[in-house]
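Only one protein chain is missing from this complex, and each of the others stays in its spot.
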Amino acid sequence: MLVEIDNLRISFATPSGVEHAVRGVSLELGQEKLGIVGESGSGKSLTARAILRLLPSAAQVSADRLRFDGIDILAAPENVLRGIRGRRAGLILQDPKYSLNPVMTVGRQIAEAWRVHKGGSRRVAAQAAVDLLEQVRIRGPARVAGLYPHELSGGMGQRVMIAMMLAPDPELLIADEPTSALDATVQAEILRLIDDLVSRRGMGLILISHDLPLVSHFCDRVMVMYAGHVLERLAAGELSRAQHPYTRGLLECLPSLVHPRVRLATLARDPAWLVG
Amino acid sequence: MSETTLRAWLLTETPQSRRQAAWGRSYRGWLLFRRNKLAMVGLVTSIILVLASLVAPLITPYDPSAQNLADRLAPPTLAHWFGTDELGRDLYTRVIYGGRITLGMVVAVVVLVAPAGLLVGSMAGYLGGFVDRAMMRVTDVFLAFPRLILALAFVAALKPGITSAVFAIALTSWPAYARLARADTLTIRHTDYIAAMRLTGAWSGRIILRHVIPLCLSSVIVRVTLDMSGIILTAAGLGFLGMGAQPPTPEWGTMIAATRGYILQQWWVPTIPGVAILIASLAFNLLGDGMRDVLDPKQR
Partner (left out) sequence: MTLLPARLRRISGTIASVPITLFGLILVTFLIGRVMPIDPVIAIVGDHAPPDVIARVRTELGLDRPLIVQFGIYLVRLLHGNLGSSVMTTHPVTQDIATYFPATFELATAAIILSIVLGIPLGVIAAARQGSRFDHVVRVVSLAGQSIPVFVLGLIFLLIFYVKLGIAPGTGQIDVGYDGLVDRITGMLVIDSAIEGQWDVFWDALAHLAMPAIILAYFSLAYITRMTRAFMLDALSGEYIVTARAKGLSGARILWRHAFGNIAVPLVTVIALAYAGLLEGAVLTETVFSWPGLGLYLTVSLLNADMNAVLGATLVVGFVYVVLNLMADIAYRVLDPRVR
């Protein structure tokens, strides 16, 4: 069991009171692919980042259980956490324009990820970086390694992110909206790449997105979140049999070329969903 | 209206009139400001300074130029709270009157500089083209000098004194405001609502005065408050170098220059005006910092 979460609660103190971002979320993950779906503010990113304890310092976290491979994340000291981050679990963020260091070449950033966890000389790490760029299907990897993040397209930037996070050979990959900042044509490619690499390396994957059909296509299981709660859990193939009105609403408001409708459906929110 | 209903009126999410919305915004800004302890210290101190300057004759027992050579360089006593200076004049009185002069100079500079800078800057930013480029060159030239040095050169050319000092400081300060106003103007120059106003036939002057300038105001106000400490320091610097207020005028910098030789034995005589400068400058710095946090939070 890679990840075990039981009753995770995350809240923030704001000038107008306490904001409960995550209210009692539980999940378990083995060597499989889990998709977390929800709209902005549903708490999905926070839940995933809590696994690596990468939350903003203002966040108040509590849980009955929050474990990575049996290690208690909430109680662990900083050096244990640093051993997990990168080496055993990686995190891919949404927009490589902001999530890559703008004044370091991408080659050096990947090499850094390699060297910090695997040691070795700078030259070995630099070569490893080029190899990784090749693995993420970038053409001319040696040349790209010398480029700066602003010189790359969105798709290439995400490939660099993936390469960087896979460099230490982790067991778990958390992808936080990895394709939301990309063009539609590139989205599928990046997801296929992630899917391929994760499967080949036998890793666990948590894929976070607001795009339900996309997630169900690439994942084994899907978890639907809303306002800090988990509303429904499904196997990816069973989406059509979703029970919860929110999930059904999400599915139904997608326009379809096969079954065109005169009026597009909208999602009416039920305040009852906020409880429980 | 009782206090709670007034508060509710100010903080309502749905103001009924422009005035109510404006008041509500100001009140919210005030609440935010109030939470910053250092800024409050600055505000209170500044208010005390201003009040003290205004009622100087009422709170000082002596005449600032009344000499008493028998009692010169006396240490602080009950009769003379800060002691006396090299001509036997009461130091406390002179410090308070010095505050009057300093604050007067600051106000004079601000009154000259802020409107002129605002007008020139917003015009340049709005009208663009040659006007803009010409104005930028002019401000470049003035910004090319360190403020004190240019002020010194000006004061040397004119007669050293308070008026020349005010004039010189104003001449070296206005470019910064023009630049600020221009930057703000540029950000809104191409917005849709300005375009809409042009379409309804409003002429440039009206647009600039009624719409562009109010938007530049907040950054100018912040800058003015922060600048006040700089002006105080420059004025004191000029006085110290003998180029500002001339003796026997009790300007703080001038007082320090005249008595710096006494630093060994009667150290309080030059030090107390120095502390006064520090307090005044610090107060406006804190106030300005606090205002910037409220009015322009991205700029911390």
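As written, the chain order gives the labels A and B, with residue 1 at the start of each chain.
Here, contacts are C-beta pairs under 8 Å (C-beta built on N, C-alpha and C of every residue); 3 or more make two chains touch, one makes a residue touch a chain.
Remember, it's a predicted structure, so these values are computed and weren't measured experimentally.
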Which of A:M1, A:V18, A:L74 or A:M104 contacts the chain that the document leaves out: A:M104
Identified contact with the non-displayed chain, of B:L73, B:I221 or B:L278: B:L278
Full-complex contact with the absent chain, from A:A21, A:A50 or A:L93: A:L93
Positions on chain B contacted by the hidden chain, ascending: 38, 137-138, 140-142, 144-150, 152-154, 156-159, 229, 233, 236-237, 240-243, 253, 256, 260, 263-264, 267, 270-271, 274-275, 277-278, 281-282, 285-286, 289, 300
Missing-partner contacts on chain A, residue numbers: 52, 54, 78, 82-87, 90-91, 93, 95, 98-104, 112-113, 116-117, 148, 150, 161, 164-165, 168
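The working rule: only the chains that are shown with their structure count from here on.
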Centroid distance [mean C-alpha coordinates] between chain B and chain A, Å: 52
